[in-house]
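A single protein chain has been omitted; all remaining protein chains appear in their positions.
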Amino acid sequence: MYSKEFVTNVYRTLLTIRVFETECIKLYRQGFIRGYFHPYLGEEAIAVGVCAALTDKDYITSTHRGHGHCIANGANLDKMIAELLGKKDGYCKGLGGSMHIADTTKGNLGANGIVGAGIPIGVGAALATKIRKDDAVTVTFSSDGAANNGVFSEALNLAAAWDLPFILVLENNQYAVSTPIKESTREVELVKRGESLGVKSFRIDGNNVFEVYETTKEAIRICKEEKGPVLIEAVTFRHGGHHVNDPGLYLQKEELDYYMSKDPVEFARKYLIDDLGLNESEVEEIDSIVNKQIEDSIEFAKENGEMSSKEFLKFIENY
Amino acid sequence: MYSKEFVTNVYRTLLTIRVFETECIKLYRQGFIRGYFHPYLGEEAIAVGVCAALTDKDYITSTHRGHGHCIANGANLDKMIAELLGKKDGYCKGLGGSMHIADTTKGNLGANGIVGAGIPIGVGAALATKIRKDDAVTVTFSSDGAANNGVFSEALNLAAAWDLPFILVLENNQYAVSTPIKESTREVELVKRGESLGVKSFRIDGNNVFEVYETTKEAIRICKEEKGPVLIEAVTFRHGGHHVNDPGLYLQKEELDYYMSKDPVEFARKYLIDDLGLNESEVEEIDSIVNKQIEDSIEFAKENGEMSSKEFLKFIENY
Amino acid sequence: MKELMYREALNHALLEEMRSDDTVFIMGEGIAERGGSFKVTVDLLKEFGSQRVIDTPISEASFTGAGVGAAIAGMKPVVEILFSDFTMLIMDQLVNQAAKFNFMTGGAGKVPMVLRTQGGVGNGLAAQHSQSLEAIFYHIPGLKLVMPSTPKDAKGLLKAAIRDDNPVIFLEHKLLYMNKGLVPDGDYIIELGKADVKKEGSDVTIIAWSNMLIRSLAAAEKLEEQGISVEVVDPRTLVPLDKETILESVRKTEHVVIVQEAIRRGGIGSDIASIIQEEAFDYLNAPIKIVAGLNTPVPFNLNLEKIVVPQEEDIISAVQNLVGVYQE
Partner (left out) sequence: MKELMYREALNHALLEEMRSDDTVFIMGEGIAERGGSFKVTVDLLKEFGSQRVIDTPISEASFTGAGVGAAIAGMKPVVEILFSDFTMLIMDQLVNQAAKFNFMTGGAGKVPMVLRTQGGVGNGLAAQHSQSLEAIFYHIPGLKLVMPSTPKDAKGLLKAAIRDDNPVIFLEHKLLYMNKGLVPDGDYIIELGKADVKKEGSDVTIIAWSNMLIRSLAAAEKLEEQGISVEVVDPRTLVPLDKETILESVRKTEHVVIVQEAIRRGGIGSDIASIIQEEAFDYLNAPIKIVAGLNTPVPFNLNLEKIVVPQEEDIISAVQNLVGVYQE
């Protein structure tokens, strides 16, 4: 049984991601956001469960579907939305956008537009902490599609050969754009790839935030008391298309219905009410705080200015 | 029990590789051969056992340690040695050298100076045969070090996802230059990587030419009657350093002694005498034929001319 | 003649070549059922089936390598890489394998593969989805490099590329796919290595390709109104490069502006300039001006994205300066 405080925090973060994505998709449709936008809707439990187990000393690296990781890792929402809008007080001064948000002050080493590329970068952060003897782990979020990119096995093997405090969290949402996982690999239990490299590996329900949290804690323990790396394959599903402009018609209805019935936000909400005895209005209180916060951040971002071309030219002077 | 004819052929080929490497190393020391030269000494049973199961319709791709594959696949020794000497009637007109020998007329798509790079190329040849419905398989020779290069898992997964008639033969000689395998991977049974991808995988004694042969036949059967790919990890050991100029002092004496006692050429010779009842002089007859052939090829290569600069400039006109 | 979009022209090229040659097949991410992210391969699955229209996992290095292997083994693969930025994952297979196999085998082997990809800035796709990387391929002996600017060229050049015995990098531009233009009916090819004078003129030569060709033509029109007669040369294929057509134009106009979307430092424009100054030194009335992308990754912000690659105004003012300052 988890404490009220803990679950409230978990729920708030899950909901923040949910509302963030939902509202930002609206901004996208209104033309405020451009470029690629890959929503994390439906997968929130993974980022939230993992990051709930991390401390400020730990590092994460993220994916093209990175808003959830960023938020769960404690990012400032003003700066996030400003970045999505290309504004000057965004995390990357508007130069990065959705696919490149990073928050190095909190150890978030960045989203990535190249599927799989964050894995070796995460291994490197883990290597840094090992050399320095930091009391820290590095979590790299990755995806089922990325498992077919060479660096997945290559970098995980490296982390294993070097006993690094590295946790590879594979968000297996069972599709890479429109390609179902069974078409791109014969063995759909990706966890076996970790085992084949001598890596302690877990396959879990990625929609259950507590299971994700507990597995991450165990992974951290293994990294610190035995030896890393650890692979966590968290099975989940998108609530929609690959990106904002993809209706996702190829998703199988039964699958989608099934995962909708396991919605991670609803799950935590129900836990608060059924298991911890909060009443509806207490939960709605949280809801309205979250909604308000995102409203304010959108407001902030819309009013925020852009980097001037003069500032930009100065910024790139040394390239 | 194998036939006299079969084993005689096997022995002759094993010995041809042995003598070829031994004599060419002398040529190297005399300055006739330049660049990198990676001898196949000690590993002969793999190339010979595999290629004994192949037909002319099948393809192979090779490695930086490729002389054995080339010979076992039926290459012309004159052209091979001429190539090592950079001569104009060499397989590549002297432009390729040891690391790039190919014999496309026999389906040998080439050695490779980039460790691992031949794997996707082999997958592509297998794909070609599948599209054309050729009655053929493709064998890619590869190495333990290559298993840590991303394309190993990536390409094997591709072959599995596409059910290709592809056989990946991993020559696990337990070292990559001076690095012992246990330093570069935690799980030294590389066969597990194939299994984790849903690929039928075998780990065998790479010094036993008959075991290699039988496993390859079974792999071909799987490719044709069930579905490929197949991974064969053939465990073996080098008889010396990584290349001609490496004394290989890091090799453990007990290991080396052990594998010397399992010498593949001696093994076949003994089989001919002990199991098939040939007498010493019959075997020596084979030996002298092999020696003579290589002597002649060296002679040929030494007398062969070089491509002129004029011919060369014409050759590169369109690059 | 029929009016087609660039992407339709490419589609027709694939369709026709696949019909006429059984060894042609295509592979890439989402190219089969989904018809590709830029809709170039729509409907091909229906006609040719999944053996010749192949969806791939996210395994760029290996499926490109598989293209190389299939090509060596007698097929004619057309491999698609979604964004040219991702070619950075396949460089070993392109540079060390595909480009060199014919050479390393002394001419015995060949790699008749086409690598289709697309580059350039689009609409806020940021630093990892907006690069113009053609200069890298240009520098690798053994690779051909094609960058069509119009639907007609796109079709004719893709057909020629597929029929070529060598690996060809076929580089499209994300902003061109919806452009329309007249395309001859049926089978025709445009030989690799033939530049096209897209507009004749006498005062200055603009050399540009891909999307910059379109922008240069628009600039040229405005410049004509100002009384400056501009010749616009589209090399179409950068390797092989049609030096003769370029030099002929230079000898006529004596003023050269090269427009490239790629960054200035080490771009193809520099190389073309180096050739012109070496082979037509005495004809040049003024330094060759290179209008190019700034030396920077591409920013996400749309206004900044605009300033990092040449716009119509940049081309116009470069020509004005060149002709104005040096004209007697």
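Note that the chains are named A, B and C in the order they appear, and that numbering of residues resets to 1 at the start of each chain.
Here, contacts are C-beta pairs under 8 Å (C-beta built on N, C-alpha and C of every residue); 3 or more make two chains touch, one makes a residue touch a chain.
These figures come from a predicted structure and were not determined experimentally.
A.B. asks: Please pick, from C:Ala127, C:Val146, C:Val183 or C:Ile246, the residue that touches the omitted chain in the full complex.
C.D. replies: Missing-chain contact among the listed residues: C:Ala127.
A.B. asks: One chain is left out of this view; which of B:Gly49, B:Gly66 or B:Gly94 touches it in the full complex?
C.D. replies: Per the contact definition at the top, the residue touching the missing chain is B:Gly94.
A.B. asks: Which residue among A:Cys51, A:Met80, A:Leu127 or A:Leu190 touches the omitted chain?
C.D. replies: Missing-chain contact among the listed residues: A:Leu127.
A.B. asks: Could you please point out the chain A residues that touch the chain left off the display?
C.D. replies: Listed in rising order, the touching residues are 59, 61, 90-96, 100, 102, 104-105, 109-110, 112-114, 117, 119-132, 138, 150-151, 154-155, 157-158, 161-162, 315-316, 318-319.
A.B. asks: Write the list of chain C residues that the hidden chain touches.
C.D. replies: With respect to the unshown chain, the touching residues of chain C are 85-86, 88-89, 91-92, 94-96, 99-100, 103-104, 126-128, 131, 135-136, 138-139, 141-142, 239, 262-263, 265-271, 273-275, 277-279, 281, 286-290, 295-297, 299.
A.B. asks: Counting contacts across the full complex, list the positions on chain B that touch the omitted chain.
C.D. replies: 34-36, 86-87, 92, 94-97, 99-100, 112-116, 145-146, 148-150, 176-179, 183-185, 250, 306-307, 309, 312-313, 316, 319
Everything that follows uses one rule, which is that only the chains that are shown with their structure count from here on.
A.B. asks: Please indicate the chain closest to the centre of the assembly, with centres calculated from CA atoms only.
C.D. replies: C
A.B. asks: Using CA atom averages as chain centres, what separation in Å is found between chain A and chain C?
C.D. replies: For chain A versus chain C, the centre distance works out to 37 Å.
A.B. asks: How many Å are there between the centre of chain A and the centre of chain B, using C-alpha atoms for each centre?
C.D. replies: 45
A.B. asks: Going by the touch rule set out above, which residues of chain B reach two or more other chains?
C.D. replies: 150-151, 154, 157-158, 161
A.B. asks: Hey, what residues on chain C touch two or more of the other chains?
C.D. replies: 56-57, 59, 61-62
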